[in-house]
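The complex is shown incomplete by one protein chain, all other protein chains being positioned as in the whole.
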Amino acid sequence: MNGAGPLLEIRNLTIRYREDDRRITAVRDISFSLKLGGSLAIVGESGSGKSSVAGAILDFLGPAAEVTGAILFEGQDLAALAPAQRRRILGRRIGAVFQDPFTSLNPALRIGRQIAEPMVQHLGLRPAEALGRAEAALQEMGIDRAAEVARAFPHQLSGGMKQRALIAAALACEPPLLILDEPTTALDVTVEAQILRLLSRLRRDKGITLLFISHNLGVVRRLCDEVAVMYASQLVELGGVDRVLEHPAHPYSKGLLASRPPLAAASRGSRLAAIGGQMPTIAKPDTGCVFAPRCPFQEPRCNAGPQSLTMTPDGRPVRCWKSDSLGSWPYQLVMPSVAPVFRRGDALINATELSKIFEGRGGLIGWRLSVARGRPRLHRQPRRVAAVSDVSFSISPGEVLGLVGESGCGKSTLGRLLLQLLRQSGGSVEFDGADLARLPAQALSPFRKQAQIVFQNVGSSLNPRLSVGEALERPLALFSLAKPRDRIRRVEALLEMVRLPAAHRNRFPHQLSGGERQRVAIARALATEPRFVVCDEPVSALDVSVQATIINLLADLRDKFGLSYLFISHDLAVVAQLSDRIAVMYRGRICEIGTAAEVLAPPYHPYTRILLASAVDDDQAPEPTAGRLAGAAQAGCVFAARCPHKLGSLCDTQPPPLRAASASHTIACHLDTFPVSLPCVSVDRAAVGTG
Amino acid sequence: MVARLTDLTVATIVRRRSRLPASLIVGGALVLILLTIAALAQWIAPYPYDQMHIRDRFLPPGLHYLAGTDEYGRDVFSRLLFGSQLSLALGVTATLISMGIGVPLGLIAGYRRGVTDELIMRTLELMMAFPPIMLVLLILAVTPPSLMKTAIAIGVLAVAPIARVTRSVTLDLMSGEFIEAARARGERLGYMLMRELLPNVWPVLMVEASLRVVFAVLLGAVLSFLGFGVQPPAADWGLMISNGRAFVDTAPWISLAPGIALSITVIAVSLLGDGLREVLDPRLGSGR
Partner (left out) sequence: MAAYVAQRLATVMVIMVAMSVLVFLATHALPSSAAALILGQYSTPETLAALEHKLGFDLPLPVQYWHWARGMLQGDMGQSLEMERPVAPILWDALGRSAILAATAMTVVSTLGLTLGVVAAVWRGRWPDHAASIFTYFGVSLPEFYWGLVFILVFGSTLHLLPTSGYANLSDGLGAFSSHLVLPVATLALTLLAHVARLTRSSMVEALESMYVKVARARGLPERLVIVRHALRNALLPSITVLAQDFGFLIGGIVAVETVFAYPGLGRMLVGALERQDLPLMQAAILVLTAVYCLANLTADLLYGVANPRIRYGGSID
């Protein structure tokens, strides 16, 4: 083992996949090195090839992959080793954590056993001893009830706990290198922040070397010293994380950073700087720069031949011959707009004390066998979950209300209640003054025409068996919005409205990219000429560079048609970009509601404060105490169990009053003075937001 | 409606025509041949199935009688050809019956959930609590057997598995948001089932249908073998095997030939089913 050389060195790594009779190059000629104790992030969007790099090191890729180049770990070329030797190194010297904690754990084995296993295999420990160490490892990961968790099965743990267990398993044999492939992508924002803090601590305390793969630049900043940016199978930039994020050299890096919405309230006319087009799936660098078609700085020389790496003045490799002379990514022109005035009186949608309680399934499954006073009793015990409790707000015509919260807080349920896709358990929804619950069934149809929804999951929001044209024609036919012979023209008009070529009419969803599918979903929602659209996490499943274009599109459509939105997202920065007002939701209740500027500035509800802190990695912010997000209904403040500013039993027993911080800004809290911001959260700086 | 669905399936297959699995091609070809034979049996067969040649009894396979003759001097080969009509008719009819009842049940159970779902599932569970053959025997033993009745009995038996598969695929689809989008438009039940759900369930059903045909053909053969299916002098393969039992030492071809015919049929349909699954399933990603 070479003490002086790098721990991990990748030289000219190229990975090709054989698919049917074609060869797809996923990674082309990548080189980088990682020294002991350092941490490198590989950043790129889906399809850039970043996961394949990790896969090649870990021998994860399967027989269809052809790997060429050198993967030198501690001086040895892993690719050249015999499988048995390589396996030994993998377990003992390299740990790995993957994206999806739900499938990475064996559902049939207890957690402790899975963590102990590599120790038994590689370190030769006895099972009992290894289990003991496993428990200690879990404790180190910040899990209080380590013994209980070690005895538990994966399905009994939450996502965050599972990921902690997986990190413990990866570090079981104390390897010098830890590879993490998008480890927090599947987790909630606050949980993500906790995991990142854990990883920082581990780095500090144990000096572990990290190779971190992500699409999320904000996350990367907190954890890594260096960053490598990948685009369409190639390395386009490599350098210290601060340099790259403050002064990106490659146009793609510039574009990626510029297209992130800042964590600040935006004026109605502002649009995000976006990267047009999409990443090519089969890159042909031999004909020129892969990024050229999307690059605002491109010129004929860019397409003359393959682009090689050059050096920036400060010694960073970058794959752009013009990088020295480039300015910043061109910003979108801010459209002239008048700040609208919304009068509360003429609300389009009015929600009053809405609540929704889900009962567990009845039938035979709801029965529980219990022993009470020494005698067994069989009784019904349906599980009740209060998804939404006592929510009231209104949305005026043309207004966008942003709804922000983590998974399980009930925001999706709330969106569906407004559209009457779910029946509320209590309270009312009024649309244009009419109480929807009281309308007879046939009167609901005109309402449905005026209120539509766009979903998060681009994979399943379009019927895979219907072509785009058929999917768009259906609403036209259903609501008789166009005569049969006019429908095709209307469909083409809709496609144009969402900036898709008319020819896409005949395509099927599986032939479209994620961004294109979302545009079709938006077109479908707008086909009925609605006045109100619920946008349920419409950009969360999209790549960062595509998110900006969709957000801009939604803003343009809002202005053009005077639409109102309920814009739901877990991402504060995205919500802030589009919303006039923002509501923060936690476990079924609205904690804080006000204009975007008011909510993002102090005073804050304690939960809002934590959300903001997670978004910008504020180490000074108080951490929420551990606990689950969703659960049964209870008296008192829903956030009490996790609130760092808890006032004691008052918060547990009494529901918090609504305090008015200003005419339009309400906070539901027992506190008299609210947490005020610390210097990190400043609304002028274009901070890098959450992913 | 059915035309549109078949259209979809054919389109899916044609789209991948360069990479069709061998099982689909071989299976499909064999099935086509079998169907042709069954359709044209009257004209292909050298002799009518019930024509007895008393002097030519127990003849081994030869030039005049390709598969030999049986105890009544009937040409086994001709009887095989006519038997294919019975077996295929049974398989297809039973499957159509089971799908005609099972698919709507599964769709409704999966779509509606709640009480409707529980009710349907409990009934299906009850039906599946019987060992398969018991249910059919029960029906056939208490009424005079006939081909139609056998088909209906087997069809009813297969309703439960088809409904269960349909339901489980429907449940998977229900989590897809295009269903909610349709509901947000206020679509009715009929439209939801027919235009949104069914086209997506169809590929899995095609695969399942081929399995059901195999099952029906085999079960029908067992029933005839036991004497509860088609009655003599029909040229049913199971019946032929049963008749030939007594002579298995001296004239084995009487039993063996229909067995070979049966196996070719079953293998052909199985291959077709496997091929369909390879082509259609990965697109849908439905687990079985």
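First chain written, first letter: the chains are A and B, and each begins at residue 1.
The rule we apply is simple: contacts are C-beta pairs under 8 Å (C-beta built on N, C-alpha and C of every residue); 3 or more make two chains touch, one makes a residue touch a chain.
Since the model is a prediction, treat every value here as computed from it, not as a measurement.
Peer 1: Kindly name the visible chains that come into contact with the excluded chain.
Peer 2: Within the full complex, the chain not displayed touches A, B.
Peer 1: Among A:36, A:89 or A:541, which residue is in touch with the absent chain?
Peer 2: A:89
Peer 1: If the hidden chain were put back, which of B:46, B:60, B:114 or B:252 would touch it?
Peer 2: Of the listed residues, the one touching the omitted chain is B:252.
Peer 1: Which residue, A:156, A:287, A:328 or A:664, contacts the hidden chain when the whole complex is considered?
Peer 2: A:156
Peer 1: Which listed residue, A:109, A:335 or A:503, touches the chain dropped from view?
Peer 2: From the options A:109, A:335 or A:503, the contact with the absent chain belongs to A:109.
Peer 1: Could I get the residues of subunit A that touch the absent chain, sorted low to high?
Peer 2: Considering the whole complex, subunit A reaches the absent chain at 58-60, 87-92, 96, 98, 100, 103-109, 117-118, 121-122, 145, 148-149, 152-153, 155-158, 161, 169-170, 364-365, 367-369, 378, 627-628.
Peer 1: So that we can see where the missing chain sits, which residues of subunit B does it touch?
Peer 2: Interface residues of subunit B facing the absent chain: 125-126, 129-134, 137-139, 141-144, 214, 218-219, 221-222, 225-228, 238, 241-242, 244-245, 248-249, 252, 255-256, 259, 262-263, 266-267, 270, 287-288.
Everything below uses one rule, namely that only the chains that are shown with their structure count from here on.
Peer 1: Please work out the Cα centroid separation of subunit A and subunit B, and write it as a whole number of Å.
Peer 2: 48
Peer 1: What residues on subunit A touch subunit B, complex-wise?
Peer 2: 20, 363, 416, 419, 421, 444-445, 448, 451-453, 455-457, 460-466, 474-475, 478-479, 510, 521, 524-525, 528
Peer 1: Touching subunit A in the complex: which residues of subunit B?
Peer 2: Per the stated touch rule, the residues are 8, 19, 118, 175-178, 180-181, 183-187, 196, 199-200, 283-284.
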